[in-house]
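A single protein chain has been omitted from the complex, and every remaining protein chain is retained in its original position.
The first chain written gets the first letter, and so on, giving A and B; residue counts start at 1 in each chain.
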Amino acid sequence: MSVNNFKKYLFDEKVRSLFFQTLVIGIFAVIIYLVTKQTAYNLDKRGIGTGFGFLKIATGYDISISLIPYTSDDTHLRAYFVGLINTLLISICGCFLATILGFFVGIIRLSSNWLFRNIAYVYVEFTRNVPVLLQIILYYTILLYLPKIKDAIILFDTFYLTNRGLFSPSPIFKEGFSIVLFSFFASIFFAFLIKYFFKKKQEKTGKQYPVFYINSALIIFIPIIFYFLMGMPLDFNHPVLKGFNFKGGMVIRPEFIGMLLGLSIYTAAFISETVRSGIISVSKGQREASQALGLKSNLIMRLIIIPQALRVIIPPLTSQYLNLTKNSSLGIAIGYADLVHGFGGISLNQTGKAIEIMFMVMSTYLTISLLISFFMNLYNKSVQFKGNA
Amino acid sequence: MIITNSNLKIHNYYKWLQRNLFSSWINSFLTIIALIFLYKVGTFFLNWTFFEADFRYNFQGDLITDRILCSKNIVPGEYGACWAIIFVRWDQFIYGFYPTEELWRVNLTFALLPLAIVGVLFDKIPFRKYFIYFTFIFPFFAYYMLYGGPGFTVVDTNKWGGLLVTLFLGVTGIALAFPLSVFLALGRRSKMPIIKSICIMFIEFIRGVPLITLLFTANVMLPLFLPDGVSPDNLLRALVAVTLFQSAYMAEAIRGGLQAIPKGQLEAAQSLGLGYWQTNRKIILPQALKIAIPPIVNTCIGLFKDTSLVLIIGLFDLLGIGRAALADMTWTKLYYEVYVFISIVFFIFCFGMSRYSLYLEKKLKTDNS
Partner (left out) sequence: MTKIKSLFVALILSTGFSTAFAGGHGSTLDVVKERGKVMCGTNTGLAGFGNPNDAGVWEGIDVDVCRAVATAVFGDPNAVEFVPTTTKVRFTVLQSGEVDILSRNTTWSFQRDVELGFEFVGVNYYDGQGFMVRKDLGVTSAKELDGASICIQVGTTTELNLSDYFTAEGMTYEPVPVETNSEADAEYMADRCDVYTTDASGLYASRAGYPDPSQHVVLPEIISKEPLGPVVRGNDSEWADVVRWSLNAMIIAEEKGITSANVDDMIANSEDPEIKRLLGVTPGYGEWLGLSDDWAANIIREVGNYSESFERHIGVNTPINIARGLNALYKHGGILYAPPFR
């Protein structure tokens, strides 16, 4: 009798699963313990300390692209932030460009014109099947062979295109510009109010108001009026060729442009496929019903197709954004000073603190991707069909 | 008008043109612009690649500072590609720095690779069973051939390069990642909370970090974690990183397949008295994998492209050899030729894989319906 009970106990699913899990935890604990012990021993043997104290030490090196002020006297921690900002900068610009290009190409892929459809198809297939690193290096090398500084291509009399970057005038904000800026934001705020107000009116009376034109006029003209009222508080610092380089103005480096081109064109190919399948997924009945209602084709696109397509497009779209952000770590191949290149590469080399630095870099990327996933999930929940689809 | 067959055909072509290319004024205008654009770009590209290009095989000496020096049949004002760099360095592109006397071993392995995969890819071929057996033996055979051992001189992996490294990382990475990803996908859906959380943490961690950081970690930190004297070589470290990376993405693809299986299957299997592993092995996994194959092939294409990242940690894959070739002062200006060549090689492999995936999708549709 007791043997039977014991057997029952042994084969009980709960007991087995508990046993198995304890075993797994045990194995992991042992492995982690061994690895930590070995690592500590190795670090000790090589005379490398641990700890994050190195973050307070001056780096001693300069970074070529930096949005916040940074000199070689600044700490490694500041270098980390410079790298982080550079990564975010290229990711945001890249996502922006890639989305525009991706939607554009995606819609062309659905065009009625056979030629356009297939040109877009060739672009998409070629770009998707070649490694992004190769594309980034290719664009950068092409940019490297732009004219030299002395033979700069002059655009519109103010921009200089060379292989050291695109030099353009930089704005100098004089006193009073803050008022102009404030008026700009205020007019955007009023535009929202007006839209809301007129929408309510439309629901009540059924009369349509030219809200779009009113708002555009508001946003464009109010700041311009204030600009002149404040005595034109905007000046430009023009780049002038002095000695080796242009002095003054601002410059967009070829490393940045190369990364931007490579990342956007590559990701746009993927986004275009997502857009295309999203638009196709909207059932034909919707289009037919709206045509039956007498809506014009661009209204159909805008009011019926695209909002429904977005539901299908957004999740894969955000994963493409994530891919682009992770691909920005390839800046190291062409010298773009992103997080992995500067902090993860140079600082790692100079201080030898591989574990701490890699930990920081990986956690940063993890945080960014978790944030993007989190917002995507929020959006997803908000556009779910209420009840059953 | 009498409607004959040929009349009908012409009529159909005309209708097609009208509908597809010239349906409205704007459309016709844009079509003409596109045609002009295509013509200009197409002829330029064809000229550059073939007609004006210099295919001299045994290029010697003379710095190629300017492509005109290379291409002799030029029309003044035009110039062609100088393919000499590809020919001169062909061995490097394909084999890397593999010793010339042993190249036959690599060639043999390359030749047998299709035989090893064909059993897995297509299921209607004759003698499929034998092909599958060969698929299992192939890794050991390939390892023995490529690396060496009793009877064959050892060729260290830091002499491997070019297409050999790319294919090695890609094929081995996929092969090793596959079983791991099946376990991860199953573990993620497991009822045991510990297993589930470990799998979720692993997958989300790998998917959240760029591959380059994993490669750096494997390269720089692995020696720190291992006991004295144990020092896996560079290529193996990259392989570990690539395999772990691929397994996480593949696991997500397989999970999608698992989720698509109706619960009824699981319940039917349980009512038949099948255990956990039996259910998975005989009922769930075969169906899930079938459904998940298109996304799995997508991850494989991604992996193949991502092998190019190893050039950043100093390994000489196809792209790395290309860059090294360009570093030589003689060839520095020929970057278009090198990058176009490498792009074409990658395109052939990746596009081939995506075509295979489409073929599979079609087959599945007809199978299941």
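Heads up, the rule we're going with is that a residue touches a chain if its C-beta (ideal position, glycine included) is under 8 Å from a C-beta of that chain, and two chains touch if they have at least 3 such contacts.
Given the structure is predicted, the values throughout are model-derived calculations rather than measurements.
Q: For the chain that's not shown, point to the residue among A:C93, A:I149 or A:A186 touching it.
A: Answer from the full complex: A:I149 touches the omitted chain.
Q: Of A:A79, A:V282 or A:I346, which one is in contact with the hidden chain?
A: Once the missing chain is taken into account, the touching residue is A:I346.
Q: Touching the left-out chain: which of A:R164, A:R276 or A:K326?
A: Only one listed residue reaches the unshown chain, and that is A:R164.
Q: Of the residues A:L97, A:A337, A:V361 or A:M376, I need the one that contacts the missing chain.
A: Residue touching the absent chain, from the options given: A:A337.
Q: May I ask which residue of B:F97, B:F168, B:F202 or B:Y339 touches the chain that does not appear here?
A: That would be B:F97, which touches the missing chain.
Q: At which residues does chain A meet the chain that is not included here?
A: 45-49, 60-64, 71-73, 144-145, 148-149, 163-164, 242-245, 247, 254, 332, 335, 337, 341, 345-346, 349-352, 354
Q: Tell me which stretches of chain B touch the chain missing from the display.
A: 63, 65, 97, 136, 139-140, 143, 147, 156, 158, 176, 179, 219-220, 223-224, 228-233, 236, 277, 281, 313-314, 324, 326-327, 329, 332
Keep in mind that, in the parts below, only the chains that are shown with their structure count from here on.
Q: Where the CA atoms of chain A average out and where those of chain B average out, how many Å apart are those spots?
A: About 26 Å, centre to centre.
Q: In their shared complex, at which residues does chain B touch chain A?
A: Its residues touching chain A are 19-21, 23, 27, 30-31, 34-35, 38, 191-195, 198, 204-205, 207-213, 216-217, 220-221, 223-228, 301, 305-306, 308-309, 311-312, 319, 323, 335, 339, 342-343, 346-347, 350-351, 354.
Q: Mind pulling up the chain A residues that touch chain B in the complex?
A: Residues 17, 20-21, 24-25, 28, 35, 38-39, 42-43, 112-116, 119, 125-126, 128-134, 137-138, 141, 326-327, 329-330, 332-333, 340, 344, 348, 354-355, 358, 361-362, 365-366, 368-370 of chain A touch chain B in their complex.
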